[in-house]
Every structure is written in C-alpha cells, then in structure tokens.
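Here it is, the structure in full.
Note that one protein chain of the assembly has been removed; the remaining protein chains are unaltered in position.
For clarity, chains are labelled A and B in written order, and residue numbers in each chain start from 1.
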Amino acid sequence: MSRWHFAPLFVLGLSLCGCPTPTDSGGGGGTGGTGGTPSGEAYRIAVAGPLTGDSADMGASISKAAKLWEKEINAKGGIKGKKVELLIEDDKGLPNEATNVATKIASDDSVCLVVGHFNSSCTKAARSTYERSGIVEFTPGSTNVTICKESPWTFRNLYHDGTQGIFMARYAQKALGAKSVSLVYENDDYGTGLKESVAAECAEIGLKIAGEAGYQRGRLGDPKQLATTLQSQKPDVIIVCGLYSGAALLTKAIRNDLGWGDVKIFGSDGVMNAAFVGTAGETAEGAMVVTPFFFSDSGSAEAKAFREAYRAEYKADPDTWAALTYDALGMVAMGIDAVGADRKALRDWMAGVKTKDAGYTGVTGVTYFDDNGDCPGKPPMVVVVNNGEFEAADPPSVPVD
Amino acid sequence: MDIDWGYFLKTLCNALSEGSIYALIAVGYTMVYGIIKLINFAHGEVYMIGAMVSVWLFVDQQLHLAIVIPLAMLICAALGLFLDTVAYKPLRNSTRLAALITAIGMSLILQGVVQLITPNYHALPVDTTATVVGLDKVEALAEPREGAEPVAKVRPDQSRPILDNTHPAFVGVSWRIKAGEDPVTVWLPRAAVRVEQGLPAALDTSVVGDVEFATPSQPDTLEGEPAVSVFRLPLKDVLVWITAFAMMGGLHLLVQKTKIGKAMRACALDQTTASLMGVNVNRVIAFTFMVGSAMAAVAGILYSIKVGGGIFFRMGYYPGVIAFAAAVLGGIGHLKGALLGAMLLGFASSFWQGYANWGLHALVPGAGSKDLSPYSFAFCFLVMIVVIVFRPYGLLGRAGADRA
Partner (left out) sequence: MKQLLRNDWAWLGLFVLLFMVLGPLPPAFGLGAIAGDFGVQVLLTIMIYMIFGLGLNIVIGYTGLLDLGYASFMAMGAIVVAAGLVLTQQPAGETLQAPLGDLRLTQEQRELEANANAGPVVVQYRPDWGYDVVSGAEAVLAALEAQEAAGPDAEPKTLSVQPYAGLVLPVGQKSAKGTHPFGSTGGFLLLLAIAGVVCAAFGVLRGIPTLRLTGDYYAIVTLGIAEIVYITIQNEGWLTGGAYGIKLDGETIPHLFGADPNVAQGGTWWFNFYYVVLVALVFAFVFSKRLELSRLGRSWAAIKADEVAAMASGIDVKKAKLLAFLASGFLGGVGGGLYALKLTTVTHAQAEVFESIIVVCFLVFGGMGTIRGALLGAAMLQGLAEFLRLLSDPFWVRDHVFFLAADSELSIPNEARMLIYGLMLVLLMRFRPQGLLPPRAGGDPPSKQQQATWRLAETPLFRVGGKT
C-alpha cells in the first residue's frame, strides 16, 4: 500500500518539472514584444491550425504547404544563411484548445511569429494571448470581420467576411439571378458573422431572405430535416455559410434524398475543399463556392511553380488554403530578411506594408495591409464544381463597390 | 391555418428515421445499464466504429450489404466483448464511479485509435456511383463507334468512374487517371461491361411512392410554382425503419423467449440470486455487451447509408448522449422504453427543426429574423428533463424497481 503513495508525487514532479526549464523563460523581465530571439542557428516560426477535428482536411492542406515551404527554403539555404524550423501546432479547430496552443507558442521565446490559426473562432480565442505577449498572429484563413480590426498584432492575407458577405449577396442576385435566398449557417464565429454580413447586404440590395437555419458544427446529426425545412422555404439559391463537412452532407440530402435539383447551392469559402466534392460526390456537381484564390491554367508563374512543387511532393493538387499558408510563410521570410526575427520589429514591418508595390507577391497575388491589418488586394471569386473538380465559374466575379 | 401536409409528412418521415437510429443505440445503453448499472460512455464510440467499419467494408472492400451488416455486427460485438473483458470486468466489485471513469477513458481511447488510423475518414464518399468490373479483359475505344479498333486499355482503379449511358450500344466511362488532370473518357461495348451499382447510390433516388397534396394557397409563393406539394416516400427511410424495427423485434424475442434472455432478465433483477440459480453472470454480462454493441453497429450502418458522410472519430458522442437520454426517458432497463424514448427524441429534434421558426413567427409577431433551429438538441434535452422531473423513473419505469 504505502509504496503507492509515492507514485502521485513522482508523476506530479515529472509533469511539473517537465515544463520548460529556466533557460526558456527568457529572464522574465516582462517586456512585451521584445521576444523572438532565434535559438541557436535557426529561425522558428509557428504554424497553428486544425490538424485534427472537424476541419482537419484544411489543417492537412495547411501543414503540407508549410512543410513544403520549410523544405524549399532550407534547400535554398534558409533566410540570411540561417535555417528555418516550423513548429506546427494543432488547435483541433476548438477555441479553448487554441488558447492553450497560443499560450504555449507565445511563451516560447524562440518563436518569432505565428502563421495561424485557421478557424475564425480559434484565431479570435488565441488573439489576446498573442497580443499580450507581443507576437504577430498572421492568419491564412480566418475571415471574420473583426479579427484584424481589434488587434494591432493580427494580420491576414485574404479578404474578410464583410467583403465576402457583400460579394455573396450580390453574386446571388446578379450572376445567379436569385429572387429569394435561404441562409444556412454554422453557428460559430465564422458562420454567424458571415451570415449576418450576407443578410445585411441582402436587405441593402432588396434580395428576399426566405429563411435562416443554423446548425452546430459536427452536430449536424441528420441533414435531411434541415434540407426539408429549406425546401419548404422555396428559395432560388441556398447560401451556405459554413465548412465543407456540413455543406457536403446538406448538399447530398438536398439532391439525393429530396431529389430537389432546381435550387442553386452557393457555399462560402469554408466549403472550398476537395473533401466537399469527396463527400458529396456527384451531388456536388454545379455547386458554387466562393474562394479568395483559385489555381487556373492561366495563373501566375508563382502559382504554377507552387502547384508543380506541391504535386511532386504530395501527388495531389494544392488547394486555396495551402496556397495562402505558403504565401503567408513567404511573406514572413521577406520580413525576417528585412528586419530580423524580433517580434516587435516584424509587427512594425508588416504594419508598414501598405501599398501594392511594397507588398509580397506570391502564389495568391499581392499581399499588403490596410490600417487594420486586413488584406485589401484580393477580391473574392467564384468557382463551380464540374466533373468533380473546381472550375472558374461564369462569371467568376461581380463588382462589389 | 392551412397546413402543408406534404411538409408535415416529410418531417414525420425524418423523425421516424432519426428515432430509429437513436433507438438502436439506446438499447445498448439500456441493457448494459439494466444489468450492471453502468453508463457505458464508450457506447457512442461503438456506434462510430460500426459506421466506420461498414463504410470500409462497403466502399473499400466492395462487399455486398447483405454481408456487410452481419460482418460489422460481428466486429462490433467483438469490440463490446473486448470492452467488457478488458475494462469493465475487473471493476465489477469497485465503485460505479470507477467504472464510469473507465468508460470515459475507453471512449477517449477508442476515439484516439480511430483518429490515428483514419484522421480524415469523414471525407470518404459512401455512394459509389458505379463500379465497372472486368475491365482488364475489355478493350476500350476512344469514340463510340461500332466495330472500331480498340485504342487503349484503362485501369479502373484510379478513381471512381462516371458513366455516360446516352449511346445505345456503348457505355462511356470517365476516370480521372491522375489527380488534377482532365478525366479520360473511353467508350466500351455495353455487353462487355458489367455495372455494379452500389446499394446506397441505388437507394438515393429510389422512391416507394409519391403522394400528392394540394398545397394551401401561399401568398408569397413564386409565380409559376405548381400548387401541389409532392411527398415522396424514400426507399432509404423505409429501409431504415424496417431494419430498425426488425432488429428491435428480434431483440425483444431474444430477451423474452430464449434461455439467455431469461438469464439476462434474471441478472437485471438480482445478480446474486441469479448466480445462485446457476446463471453464469459474467457470461451473461459479456453477452449483453455483445448484443448491445451489435445493435449500435446496425445503427452505424443505417446512419452511413442514410446520410452518406459525416463519418469521423467524434461522430459518436452526440448521438450517444441523446440515445442515453432516450434510454433514461423511456425508463432505463426497458427495451420498449428505449424505443419509446428514442422515438420521442427523434420527433422532438425533427419537429423542432421543422417547425420552431414557423411557430415563433406565428406566435411572436416581433420575432424578426431570430433563428431557433440551433436549439433542436436543446429541445430534446428539455423534453427529457421535463419527463424525468415529473416521472423520475422514466415513462415505462416503475418506482419499485429502483434502477438508480
């Protein structure tokens, strides 16, 4: 009996002493934003995203693109002769997990910047931790409107949902000829925020909203009833503000179970993933999806080079999120090259990239920031599923302003 | 107020299907609880593994559904036996909380293992559109010309083919040979191609029958809309109901009419007495776990056929919790109670989803665009709580048989 009593103490000691040793704590002086001293001879950049969980397919794209970038840049000799190491962290797509991950990253002084998170809810949950520790959070996927506006330490390299919502409403009206739309949304930051933005614009342009229906991510037990409800609203277009996993099941239920063929399905950029087509199969045909970027054959040289490299590495096509992650990392490398790996210096450098000329030209176009840290240079466009592949829709875009 | 009966019937049909699946999960909870008083938190994971295994057998191994169902049931029964032997049996004499924590631990372990094996399995398509077999022996043509020379041999294993049935003598088969490239279409003589259609794909569009209803006049209906509301009774839902009710009926017979069923009932009443009467209690408990897990496997198969996606490592948690609520609601330890409770919750969930917003706007004029649909699960729990508060032993439970 008594020997057991030492076990808890031992394990407790192990788990507590297992925490970083004093060498990690950086002297504790408590000055914000002065971390980022690279340990040893490598620059460390953190990449955080949903490697597991409901949006794991997007996390997989992000981590693949990040690893490809790491390999390429180190093959080129790194940045300023130093190697680059990526710290890839999993937030599971859950806000509380994102906070834990952020705490871990922010307290690691060797990390100079964070590329992430992906889900808007995670980016927001982690944001204040990064802000208080003075480390830039550079998201390649979160589009919720307030993300960059509310923190000087947060940047992104794609449009935000204000733009996306306006765009979706106008596209539905002008390009798809919709007279009434139904809004389906995932009730997290991303889905709810985008839905509100679409609804506001619908009111603005006089597009009738036939109904709204929300569901919880990962808990869309039976999508058929949701589809039935939507059918009773008789919309011309169903706008889905959510992720591919839910959208695919809903699409399937609409097309297969209800045999409802004459409604157009218009997904937000969270649907932009090959897994959408993978799950929905044939029923995905004709579904339209908003995306910040799309690999087309007439694309830029950077895009073609990236696609080739990605195909050679993974035997699969890169998607939008892979490209955005790759670009975000490329831009960070440009920053480190310019001002070094100091966390504050990197923030100031990024905040200073305010014109197209000063911006970073990458796979997805030119990244530069406005006063909030939002990326004004990349308008949304629409793709359509044709023969199981995303293709540029006709028309690919409508004017937003 | 005019009622759209077509819509009502659709909702009813969805409610029955949802309830059927919950019922099959709930019996596992209720039987295990009835005998060893354990909330088997890992039961939802058995359901998840049932769905995974069925998709794996059906899609990847291309087995027939008539083989898939018993095989998946067998695999899950083995899993149930494993859970009982490894995790719960050693804890028979310790506190029930210890067993509960073990169940939570097993649930985490099963999720973790599945996640390690198949991190993104939910992306897997369940409906194989069609499978063309025997292509190795068949010569393929680039164009549908009768009597033309063969131009290429195509291996069908690269991707799922898409069929073009427009030509009378030829079948056009398209594959994407390499990811990212344009699909290659070849035309094969119709006679030389055996097309096996996946059952779910065949089910997707099949309909038992159509019922037409005159739709009540709706002022905001778009012009040109036909004034009939068609209710299609989908074969898929009918299959779900029939399977679920057949399974429940079989289980009822098993428990009421067979020797092992009698032993199960005896153990549920009093384990000590049962063991004195010569019942091998441990064996009965193991059997109960196996039967319950097999039922969960059927639920998993039905879900994967019905929804055709959304299969991933965390899918078991929520149906598991709802099914447990259903079991408690019906009176835990009662098979009929589990069925009743599950149906009630299935109805609560579907009808809330279908009618909550409508009701809100009919009753509260100033509701604006308030959306109540995310509350459908909350409504399920509310129903459960109200029933439990007013009938603390569930709908069919009796106060005398203290199951708590």
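Methods note: a contact is a pair of C-beta atoms (placed from the backbone, for glycine too) under 8 Å apart; a residue touches a chain by one contact, two chains touch by 3 or more.
If you're wondering where the values come from, they're calculated on a predicted model, not measured in any experiment.
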{"item": "Candidates B:113, B:242 or B:364 - the one touching the absent chain", "value": "B:113"}
{"item": "Hidden-chain contact residue, picked from the options A:47, A:79, A:94 or A:363", "value": "A:94"}
{"item": "Contact with the hidden chain (one of A:103, A:296 or A:361)", "value": "A:103"}
{"item": "Option from A:188, A:212, A:236 or A:319 whose C-beta touches the chain left out", "value": "A:188"}
{"item": "Chain B residues touching the omitted chain (full complex)", "value": "33, 37, 39, 87, 90-91, 94-95, 97-102, 104-109, 111-113, 115-116, 119, 321, 324-325, 328, 332, 374-375, 377-378, 381-382, 384-385, 388-389, 392-393, 403-404"}
{"item": "Touch list for chain A against the chain that is not drawn", "value": "2, 4-5, 7-8, 11-12, 14-16, 18-22, 24-35, 44, 51-52, 85, 87, 89-90, 94-96, 99-101, 103-104, 106-108, 110, 121, 124-129, 131-134, 146, 149-152, 187-189, 191-193, 214, 216, 352"}
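Please note the rule applied: only the chains that are shown with their structure count from here on.
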{"item": "Gap in Å, rounded to a whole number, between the CA centres of chain B and chain A", "value": "32"}
{"item": "Chain B - residues contacting chain A, complex", "value": "4, 7, 10-11, 14-15, 17-18, 115, 119-120, 122-125, 127, 129, 160, 162, 174, 176, 179-180, 183, 204-205, 207, 221-222, 225, 232, 234, 236, 306-310, 312, 314-315, 318-319, 322, 349-350, 353-354, 357, 369, 371, 373-374, 377"}
{"item": "Interfacial residue positions of chain A with respect to chain B in the complex", "value": "52-54, 56-57, 60, 179-180, 187, 199, 209, 211-216, 218-226, 228-229, 231-232, 234, 245, 248-249, 252-253, 256-259, 275, 278-282, 311, 315-317, 387-389"}
